[in-house]
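Inspection log for the structure reproduced underneath, given as C-alpha cells.
Of the protein chains in this complex, one is absent; all others appear in place.
Let's turn to chain A:
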Amino acid sequence: MAPLRSAVPWPLARGVSHRWACLLPLAVAAVLLAAPAQAQSSDPANDAAQPATQPAAPNTPRPTDGAFFLTVHIAGGTGAVAVGGGYWLARRRLEPELLLGIVPKKLGGKTLGVVTLKTTYTPYAPQLGASRWQANPLSFGGLASYTFGPGLNSSRATKYPKGYYWWSSALRFGAVLGARLTHEGGAGWPQRSSYYAELGTNDLYLVSKITNRSLRLSEILTLGLGVKGGGK
C-alpha cells in the first residue's frame, strides 16, 4: 500500500531517526576505497623502498604492486555461483573485483543474472609457523549488485506514481565480514590462493532489522564461500 506510506517518506518510516542508516554499506565501501592511499603513505617499508630523491627503477616491482586474481564465489546474494576477478592493491590487503553470477531457475523461479562490484579489505596476514599459509582472521567489505531478470528491472514509472516503491528490486548494496586462509608461493599458477567464508547482509535486510527489534541478527545474515587465485 502506498498512500499512507508515502506520507511518511521512505525506508525508516517507522519512527526511527537513523533515516540514512541504509546507506551504511555505501559508506563502508567508500572508506575501503580510500584505504589504499593511507596504507601506502603510512607504510614505512614502502616509504623506504621509494626515497623521494631516487625514483624506483623501472621493471622492478615494488612490494605494494598488485596482481590480477580470479574468483569463484558461492551464494552470499551475488548468485548461486559467481565468477570474476580483480586486482590486489595496498600490499594485497585490498581486493576490488567484478563478479558475474547466475541464479538457476530452480532457485530463482526464473534464471537471474547478477553483476557485482565488490571491495574486500584484509588488514592482517600472520604467517602460520614456517609454512606458506597465512591466516586472515578478519576481512570486511562492501558490495553493490545488480540483478537481471524478468520483472526485476522493468520500469515502475509506467505503473506507479513516482516514489510508490522507494527501493529498487534489482540494485542491492551489501556489507560482508569474513575470514580466510591464504597460501603463497605456489610453483605454478596460482602463486597465491585464498579460501574464504563471509557473513553478509544487504540494505533491505538491514532496514528491516533497524526498524524491528525482534528481528534477530541471524535472520538477516547470508553466507558466502569462495576461492581466489592469482599471481604473486
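By our rule, a residue touches a chain if its C-beta (ideal position, glycine included) is under 8 Å from a C-beta of that chain, and two chains touch if they have at least 3 such contacts; residues count from 1.
Everything that follows uses one rule, which is that contacts and distances are computed from a predicted model.
> Of the candidate names "Integral inner membrane protein (Small basic protein)", "Metallophosphoesterase", "ABC transporter ATP-binding protein" or "Anaerobic selenocysteine-containing dehydrogenase", which one corresponds to the UniProt protein name of the undepicted chain?
"Metallophosphoesterase"
> Of the listed residues A:90, A:103, A:144 or A:175, which contacts the missing chain in the full complex?
A:103
> Which one, A:83, A:98, A:125 or A:223, makes contact with the chain that was left out?
The missing chain is touched by A:223.
> Among A:76, A:142 or A:229, which residue is in contact with the omitted chain in the full complex?
If we include the chain that is not displayed, A:76 is the one touching it.
> Give me the chain A residues in contact with the hidden chain, please.
The list for chain A reads 1-4, 14, 74-80, 101, 103, 106-110, 112, 114, 147, 149, 151-152, 158-160, 165, 167, 169-170, 172, 199, 202, 204-205, 207-208, 211-215, 219, 221-225.
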